[in-house]
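The complex appears here minus one protein chain, its other protein chains still in place.
Let's look at chain A:
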Amino acid sequence: MPGQEGRTEEWGIQVSHVDRRFGKKMVLQDISLEVKPAEVFGLLGPSGSGKTTLVKIIAGIDEATRGTVVVGGVQMPRIDMLGKIGYMAQSDALYTDLTAKENLDFFASLFGLPSKQRKRRIEEVMELVNLTDSMKKLVSAYSGGMKRRLSLAIALLHRPRVLILDEPTVGIDPALRASIWNELRAMGRAGTTILVTTHVMDEAEKCDRLGMLRDGRLIAVGTPDELKAHTHSATIEEAFLAYGGVRG
């Protein structure tokens, strides 16, 4: 049934043989992985392993030196695909001299949200990240955790089919972190493909599948249980060390 096949393939991510070189420095080396539609895929790796570079290439902001990236059946980078992808960078990229609502308004217009829907959608995402009460506050008065949440709210504004989050829970307290992860899992179930990077091992357990990145190479891919079983490890952390060849 080709029709059905087309639909399931629709919002997956296929990365094949991607290299990224900055000058002489090889940041990513021969990365191939597939993220299935509506799954929560975690990219696990220490800082400097190339996570951010990889997700930027997938998001269509950066370009691979070699190899191809296909998102939703379209080869990246493509400007019209940017409206279907939600990207939240590692830093809280917000206009601190504007209020939260003004920030949301601005990005909602950039994504072309019709003004009728805009107000309702802004309220929805702010409720999701538990910031409804601080809507009219200047972002400069926000705490670190609030900024992170607003950042996430902006990435969700245009109901992206593919959501790419670079270290989304840094600086967020455990309770809120749990609620954000619940939300991500719910979105995954509702059909959103989610790619999330993290260096926190216990977060990795919450992903459907994991890719382990080290020094620009993908050292393992699988479900958390598969990875642990394969290396006879009790935790993801041990599994990571085993794949990296560090365990004694």
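Following the convention adopted for this analysis, a residue touches a chain if its C-beta (ideal position, glycine included) is under 8 Å from a C-beta of that chain, and two chains touch if they have at least 3 such contacts; residues count from 1.
What we mean here is this: contacts and distances are computed from a predicted model.
Peer 1: Pick, from "Formate acetyltransferase", "Cytochrome bo(3) ubiquinol oxidase subunit 4", "ABC-2 type transport system permease protein" or "Cysteine desulfuration protein SufE", the protein name that UniProt gives for the chain of this complex that is not shown.
Peer 2: Checked against "Formate acetyltransferase", "Cytochrome bo(3) ubiquinol oxidase subunit 4", "ABC-2 type transport system permease protein" or "Cysteine desulfuration protein SufE": the hidden chain maps to "ABC-2 type transport system permease protein".
Peer 1: Looking at A:Trp11, A:Phe41, A:Phe111 or A:Tyr142, which makes contact with the chain not pictured?
Peer 2: Touches the omitted chain: A:Phe111.
Peer 1: Can you say which of A:Gly50, A:Pro77 or A:Pro168 touches the chain missing from this structure?
Peer 2: Of the listed residues, the one touching the omitted chain is A:Pro77.
Peer 1: Which chain A residues would touch the chain omitted from the figure, given the whole complex?
Peer 2: The list for chain A reads 59-63, 77-80, 82-83, 85, 87, 89, 91-96, 107, 110-112, 154.
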